[in-house]
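A short write-up of the structure that comes next.
Shown here: the complex without one of its protein chains, the others still in place.
What follows is chain A.
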Amino acid sequence: MNPATGLLRGIGRPSLAALAAIGRVALFAASILGHLLRPPVYWRELGTQMLQIGWFSLPVVGLTALFTGGALALQIYSGGARFNAESVVPSIVAIGMVRELGPVLGGLMVAARVASSVAAELGTMKVTEQIDALTTLSTNPMKYLVVPRVLAATLTVPVLVGVGDAIGIMGGWLVGVTRLDFTSVTYLKNTVDFLEPWDIGSSLVKGAVFGFIIALMGCYHGMTSGRGAQGVGRATKAAVVAASVLILAANYLLTEMFFTS
């Protein structure tokens, strides 16, 4: 094989594989949306998944936001001191947390926790024939397993992000008041004055998109898992990597869409 052909083949084969994978994920997502619109809805499963994905992710998202908000306050204070702009700490912490760090870090932490567990759970169910068993029991696995997880993540991750934003701002406030000589009233007034409603709205929209991505990747890789422990392991790894990369890419696109005129 001449080098040019080899090079073309080297580029073409992975490109085609990537396009095929995008097509499969798109069809999977379309199938989820189709099932969302048709009964039955498994309310109990939805409730269970909202608890698993939303409530039980709160500690990890809260701690991440708390420490990030505190560190952000320290960084902005020390950086701002170079041009006598220490007073911007509350507003920059608030805007930075709400617009970017809250949704992105919250999304990445939930991706690590939820995409992995969903892919591992569904992958194990697939290799142990539990998904076939569901079908033989006249229950559609997409409706029973996938739709509740996707719906739960899309509904609860924005709430997690909102709570994370508030905790992140609180982390900045704690550091500002205890370490940087801000008064509590001044810090909170600057936070509220500079934060706009759309900052919060965009954060929640990002959360919903990231939640959908996390559950979509977890479910897709779990439902298409290969055989055995190795197959489930690969599915889990692929779900976390894909969800994380897609969250960062979607974050850029959403930021471009929301904040550039």
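The rule is simple: a contact is a pair of C-beta atoms (placed from the backbone, for glycine too) under 8 Å apart; a residue touches a chain by one contact, two chains touch by 3 or more; residues count from 1.
Following the convention adopted for this analysis, contacts and distances are computed from a predicted model.
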| item | value |
| --- | --- |
| "ABC transporter ATP-binding protein", "Pyruvate dehydrogenase E1 component subunit alpha", "Cell wall protein" or "Cytochrome c oxidase subunit 2" - which is the UniProt name of the missing chain | "ABC transporter ATP-binding protein" |
| Contact partner of the left-out chain, one of A:2, A:84 or A:136 | A:136 |
| Chain not shown: contacting residue from A:87, A:128, A:183 or A:230 | A:128 |
| Interface with the undisplayed chain - residues on chain A | 40, 125, 128-130, 132-139 |
